[in-house]
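The structure follows.
Up next, chain A:
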Amino acid sequence: MNVSILLIILFVGAFATYLAGDKLASKVALFFSLSSLGCAIVLLNNFNAGENISFISQWINQPNISFALQADGLSIAMILLTLALAPIIIFSSFGNVYKNAKAFYSLILFMVFAMAGTFLASDGLLYYIFWELALIPIYFIALIWGNGDAEERKKAMVKFFIYTLAGSLFMLVGFVYLYQQAGSFLLEDLYNLNLSVTEQLWIFLAFFLAYAIKIPLIPFHTWQANVYQKAPTVGTMLLSGIMLKMGLYSIIRWQLPLAPLAAEEYKYIFISLGIAGVIYGSIVALRQKDLKKLLAYSSLAHVGLIAAGTYSLTIDGLRGAVLQMIAHGFVVVGLFFISEIIFRRYETRTIADMGGIRSQSPKFASMFLLLVLASVSLPTTFNFVGEFTVLYGLSQINIWFALLGGTTIILGAYYMLKMYQQVMLGETNTKAFVDVTFQEGLALVIILAVLFFFGMYPKPITDLITPSLENILTHINRIN
Partner candidate 1 sequence: MNNILNEIGIENYIFLSTILFCIGVFGVLYRRNAIIVFMSIEIMLNAVNLLFVAFSTYHQDAQGQIFVFFSMAVAAAEVAVGLAILVSIFRNLGSIDINNLKNLKG
Partner candidate 2 sequence: MNTLIAIIGLGVLCLLFEIFELRKAIIPITIIGLLAVLGLNISEFNSPAAYYNNMIIVSKFSTAFSGLFIILTIFLVALSHKFYEHQQSKISDFIAIKIFLLAGTVAMVSFGNLAMFFLGIEVLSIALYVLAASNRLSTKSNEAGLKYFLMGSFASGIILFGICLIYGAMGSFDVIEISELSQSAELPVWFPIGIVLVTIGMFFKIAAVPFHFWAPDVYEGSPTLTTALMSTLAKVVAIATLFKLLTIMNADISPSFQIVLVIISMASMTVGNIMALRQVNVKRILAYSGISHAGFMIMTLLSTANTAGTLLYYTSAYALAGIAAFSVIIYVCKNNENEDMVNFHGLGKTNPLLAAILTASLLSMAGIPIFAGFFAKLFLFNNMLQAGFVALVIVAVINSIISVGYYFKIILAMYTKEPNEERTGTPVTIYAVAVIAIVLNIALGLFPSFVLDLLA
């Protein structure tokens, strides 16, 4: 039993969902996502038992491309994140009714399939293919089921698609160039290349463009807020919860080891870029009128810190980055779900139209508050573990990075609490607000449980990812 089974399940699931028809689509999708999660957990056990769960077979002879899925701790961690979030996301959408649901849910599964592939692929081209594939479903999800004015939405989506595609095409050129040198797209062969600094710099930049746009890092983030706002919440969850992690993961898996010299040489620039993102994102988030936009900018800030961690090229930076990725994945999905819950009741995402909800819905208020606290990384939440580790890694590079990056705990608290105050507190809102339903509550509780459990006991994940990260780090340091 190897990792390819996951992809098969998801792929089959996508079709099954479509065939299941509008009535059953959501249930079927949930079933398949859950079963894939189950398989993933089984695989995790096998992996921990030392079994080889990788899968590789030649695909195209000339040029030499192979269908290689390789799972190390890092990949498995990301896969688990993806497959754990997928059911939650699907489940969270039960409260809504979508027209042509079968297409909707099968697109979701297809996207999950593509993203899982991205995390697993160990052949450059295969990875690229999955990377691109993930873009198409979300494009249609956002386009067809999105909200807001159709024309506006179209503009935003086309920009988003072309922009991201533009980035990744340069990555493709980079890959092809590497192929010229290595005669293969396989990760190991590419790792073993010894390129000159200039070559590495160009490769590094080509990859950086793709990732900076996908993640996004400033100043490449201009598509983000609009798309997050206009996409249906499910799409936003997929984007912010998982897809954004593809970029961060790829930095660790591909960009740094393939161009270590460049990474080493210019790391200060890229760390600074990330940290600039932290501050910029936090400050812009302060004055957002739209809840989803605010969350978009908050995630811009968070990923800025994560990216800074990855570019720090220290084990702490990398480890913290991965932990933070997972934590952020959960928390951001939770927060977007919160916004959706409010939207279901008030038909608005404008913060000004909310307020005074807390006194009407204690359960909802407490869960919301807990998520807010998690996202401002209060100790005992998973986010704290990640953020602490990242900041520690940065402090090893230069204490000022830690200090500036650390401003996130101040600014983050500022805009999140401000938002919470405006949305939840104050005089009781005249419009009635029904407290969370069982379904909504369940989804949120699961998310919170994960956040707080791993916040107190992150050891399993740390032990899972550390070896592979150290391995990658040795590849990064192979030359100097």
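Details
Convention: a residue touches a chain if its C-beta (ideal position, glycine included) is under 8 Å from a C-beta of that chain, and two chains touch if they have at least 3 such contacts; residues count from 1.
Candidate selection criterion: all candidates are chains of the complex that A comes from, given by their letters.
What you see is a predicted model; the values in this text were computed from it and never measured.
For chain A, the touching partner in this complex, chosen from 1 or 2, is 2. Against candidate 2, the residues of chain A that register as touching in their complex are 60-63, 125, 128-130, 132-133, 136, 140, 143-144, 150, 153-154, 158, 161-162, 165-166, 169-170, 172-173, 176-177, 179-180.
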